[in-house]
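Notes follow the structure.
Every protein chain but one is kept in place in this view of the complex.
Every chain is named by a letter (A, B and C) in the order it is written, and numbering of its residues begins at 1.
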């Protein structure tokens, strides 16, 4: 690790920083669920670096594929190349529920301080202002993987005190039929498998106090100040556990990301 | 039909008669579930004669196979030859429960006058005298196919007023937790799909009064008298709807059975 | 043997107004697009879409006013358009009822239909607003009164596990579409379906449905498919109509045959932002062409050849996908 050559601010984009930070969350030999876009970049980068034996699962039905052409979506034929198994949703969602998934990368339109995510509507669900695409497998994966990492854009309107609709469950979730917020451990009981472990944005890495369920700032990306981060967040941030600066991308990571993982510039323009 | 050449008694065995009578139960284009042994012979004979487009399903997971070598069991590789689909139990049992099976051929160690079958134990279940192999898929298929045909040996100890244990459901079945006998239509409600339509033995063909659920004699095989049949039955037989003699095998049927379906003499010694 | 082969027009005539319907594929892959276009030409109305996941095909049906209920978990165009403008517009007009489930819940609903049971239990998506009892939109619309036998009496049920004492599970009701329209790479003349690559949730969608229409890139001999029955997904007796129609999933992609036509979908997604532009788009690409053949000719050889998959790789190596 001593000979790591870190890139300097200006030599990498915020998307590069995001992808690299996300890639560092995975451990070798882990079974990882990834969705379309940045999650794919992160996991494929990880496979080239510290986690060559991590197994990548795509929601549409492929397991541990090893293609050399970046898929543009999880249903893409490129997901099938040199896979261990190509099947369908029933296979992969069952494995998820069986507790076989160590880590998942997810995205979201809005998030609150407990890690609850909204990808469904803006406004009151019964009189909505705008429709998002909907849940997809986000809440399934997020409720059943052992750890989840959210990759998001840091904006005040996206980091909210409360989301309009809990599409995907964080650490404080709704208990029905009352709808009261309870801790995920309490709501899930014996079938508690884990929960959100990090939120990675273009500005920072956040983690969670698993007892209170509240998000805190773990590291700030190089060049980002606490004030800038707070300005782009809709709730008061906890900096009490902030470890300092996010480790910047290395030249080697950037090379792999741009030349090996996404040479066509699909997600990295 | 006018030019059918029927074989005479002595020119065919009781097993031949059984197989031929069973084969006549299937209609063309039907989807048929068959188990090991005589059911296989019956359905493969039917495919050579009046029902060339019936589709044969084996419990172990093959659909509409068209091999030229008789399988000795439903798990046999010979079941896979030229099949439409080779899969597993989850595929075929789901199709069964979805109501896709028109007809099934089944066997049994003991049967009662309602068509309830025992293939589990002799004697009190809690202090049994002897263990049979068990249910297998018999009760599943018998409860979910639209029609079932039982192929059995006619013996007094096998045709009983009441079976020791209802492994497979006939027309009067047990309603739990009380265990009272009720009509299958009542017990199955909206999910009533049909029930046993015939029992074919080495001596006769039986059918059911679907209102009372009671078995009656439909035809006697050539050379069998009512007295002989009653002697080999443990309950009083209803001959009131007996149509006379079972149509004997034709020479063509016998030729196909012995030369085409089972030339190795696996089930037809 | 019954000959199930027919024209696209005949196949689509089997779909009735107000049908509950589902489709093969995954978001922008292997959707039976030629049949979607033909449904618009035949002016189908009041459709009740039940989809494990949704996509471009549904935006077209919704935008054209063919849909009264949409039950699914996701709709959009992936990389080529993040917002489902048609559904968004119809939602705000309140002309389409939206019933939200999660992906696994929709999968299990379709699986329950395929298994012939009325529901399946799952742990997925507990603690979310998907389970909010106030958000049962079919109930709010009075459609859970039993008048329509395809609509279950409840959106969910919550049940305690009595076997391992693991807590409260969600029971999701089966879906039992009247029609499933499938895009497959190969189908035999008796109807055996072989899907190459990922099968998505096609097996469940087909087996849950009463009537199955297949658009295939090619009809191949049954004897060929039956040489390797392990590779086939569906037996012929579950299929009701077969249409041989190359490129019938365009602009969505099909493993081994062609890639997604990204620019085409991006243009449609952009056009879908307003009703006027949507109408102009369908006037050009749907009503403006007589049939699938005219549509392909309008696309032109160059465009299609770029999309065509490399036979070894199973995807196109000629299509430009990114900025480099």
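The rule is short, and it goes like this: contacts are C-beta pairs under 8 Å (C-beta built on N, C-alpha and C of every residue); 3 or more make two chains touch, one makes a residue touch a chain.
These numbers were taken from a predicted model, which means no experiment stands behind them.
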Of B:47, B:84 or B:120, the one touching the omitted chain in the full complex: B:120
Residue among A:66, A:226 or A:241 touching the omitted chain: A:66
Full-complex contact with the absent chain, from A:13, A:48, A:69 or A:95: A:95
Which residue of B:62, B:219 or B:246 touches the chain not shown here: B:62
Hidden partner chain, touching residue among C:47, C:106 or C:174: C:174
Contact set of chain A toward the excluded chain (per top definition): 29, 31, 53, 55, 62-66, 80, 82-87, 94-100, 144
Touching residues on chain C - with respect to the absent chain: 116-123, 146, 149, 152-154, 157, 159, 161-166, 169, 171, 173-174, 196-197, 230-231
Those residues of chain B which, in the complete complex, touch the missing chain: 36-37, 59-62, 69, 72-81, 86-90, 93, 96-97, 120, 125-126, 128, 130-140, 143-144, 165-169, 173-177, 179, 184, 187-191, 262-267, 269
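We adopt the following convention: only the chains that are shown with their structure count from here on.
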Whole-Å separation of chain centres (CA-atom averages), chain A against chain C: 27
Length of the line joining the C-alpha centres of chain A and chain B, rounded to whole Å: 57
Whole-Å gap separating chain B and chain C, where each centre is the average of the chain's CA atoms: 41
Residues of chain A engaged with two or more neighbouring chains: none
Chain C: positions in contact with at least two other chains: none
